[in-house]
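All protein chains of the complex are present and in place, except for one that has been dropped.
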Amino acid sequence: MRNPYTREIPKYTWYLRQGRYVRYMAREVTSLFIGLHAFLLICGLGALSQGEVAYNEFLAVLESPFYVVFLIVALLFVIYHSIAWFNVTPQAMPVQVGEDFLPGGIIIGAHYGIWAVATIVVLFLAGVF
Amino acid sequence: MSERKINLEVLRYDPDKDSEPRFQTYKAVPCQDDWVVLDALNYVKDNTDTTLSYRWSCHMAVCGSCGMMIDGEPTLSCKAFLKDYGDTIRVEPLYHFPIERDLVTVIDDFVEKLTKVKPFLIPKQPKSIEEGEYLQTPKQLKKFKQYTLCINCMLCYSACPQYGLIPDFLGPAALSLAHRYNIDSRDGGCQERMKVTATNIGVWECSFVGACSEVCPGHVDPASSLQQMKIASTVDWYKKRLMPWSKS
Partner (left out) sequence: MSGSSKISNKPIIWGLFAGGGTLTAFLTPALVLITLLVAIGVAPNGLSYSEIHGFASHWLGKLILFGVLSLSLWHAAHRFRIAINDFGIRADIPVAVVLYLLAGIGTIMSVVYLWGM
């Protein structure tokens, strides 16, 4: 007689079973840091719109151990977002040239190249160098 | 050729007697160096325990019937060489499917989902035989060829956490097959398939974990086709609302 047995998936802990699922969850959590940092910048924008005093106060508030730790963690996560995002671009947008598909490495490499240039431009505009 | 003793920990389930599955260890199975896990299972079945049940057919990674969890990874047991494993190997039925008996799973859900996406050519303009064949250039063929290589082994369903958590999700292989026809130059059935694939239980349950593509023995890359389908159905969604006069 048929009597199939269904194994339940642990709803809260399923991703702990394999490294690839943990990496996936880490990738999804990068969004928290992107969102929080965007809100931080919007707060800065609000201060900027109120004038020089408010803006300088905002910059001073950032100079705290809390923000240093938060921003270091955030930096690691957002870099992970960039790497994870660029590494799957050949899957999301394969490019067919003639008959063949462009090797994934070229598409990924091009994105890393643009990332490097964009980073240098932003840092330059901010006056880092 | 030298021999190696392997312990096989196999998940057993007898629907007539067991209330839940249990592991049974077959100790010191004498294996040849060049064997795969399927050979070891066959040895056990032939020599130790004739009640052990599992599916297999071709023994050459073509038929897609011998998929199992081997040390927790969805794998074709005919492709799992013993030299790549330790002395104790854990074998379970594919995750995310009900267990019929031992390593045999119930695959009705997958078969039903395959038929839902209309995985056949729906010609743009039907032609009579007199009008001749549907021509296609090598470039047009290459565009979708990769997605024709699916052998329906269901390893991708077993690797996909979203399918495990949301059983209604159409899943990687069925959606990939839909994509294979959508991008075929001879096909005009994309809109019809979207009625199924562009729903919440279609591509939109996929969160691009990517595990399906990592375990796929045919390098079909289902994750890739699902992302392309998301882009296509997003474009279609906006097009239908912003340009209601345009057809497609």
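We just call them A and B in the order they show up, numbering each chain from 1.
Just so it is clear, a contact is a pair of C-beta atoms (placed from the backbone, for glycine too) under 8 Å apart; a residue touches a chain by one contact, two chains touch by 3 or more.
Keep in mind that this is a model prediction, so the values were computed, not measured.
Participant: Going by the touch rule at the top, give the shown chains the omitted chain contacts.
Facilitator: Counting the whole assembly, the omitted chain is in touch with A, B.
Participant: Could I get the residues of chain B that touch the absent chain, sorted low to high?
Facilitator: Listed in rising order, the touching residues are 161, 166, 168, 194-195, 198-202, 204, 207, 230-231, 233-234, 236-238.
Participant: At which residues does chain A meet the chain that is not included here?
Facilitator: Interface residues of chain A facing the absent chain: 11-13, 15, 25, 28-35, 37-42, 45-46, 48-49, 52, 55-56, 59, 62-64, 67-68, 71-72, 74-75, 78-79, 81-82, 85-86, 111, 114-115, 118-119, 122-123, 125-128.
Going forward, only the chains that are shown with their structure count from here on.
Participant: Cα centroid separation between chain A and chain B, in whole Å?
Facilitator: 31
Participant: Spell out the residues on chain B that touch chain A in their complex, using ranges where they run on.
Facilitator: Interface residues on the chain B side: 13, 15-16, 18, 20-21, 72-73, 95-96, 98-100, 106, 138-139, 142-143, 161, 164-165, 207-211, 213-214, 221, 223-224, 227-228, 231.
Participant: Which stretch or stretches of chain A touch chain B in the complex?
Facilitator: Interface residues on the chain A side: 1-7, 9, 11, 14-15, 17-18, 20-21, 24, 28, 88, 90-94, 96, 98-101.
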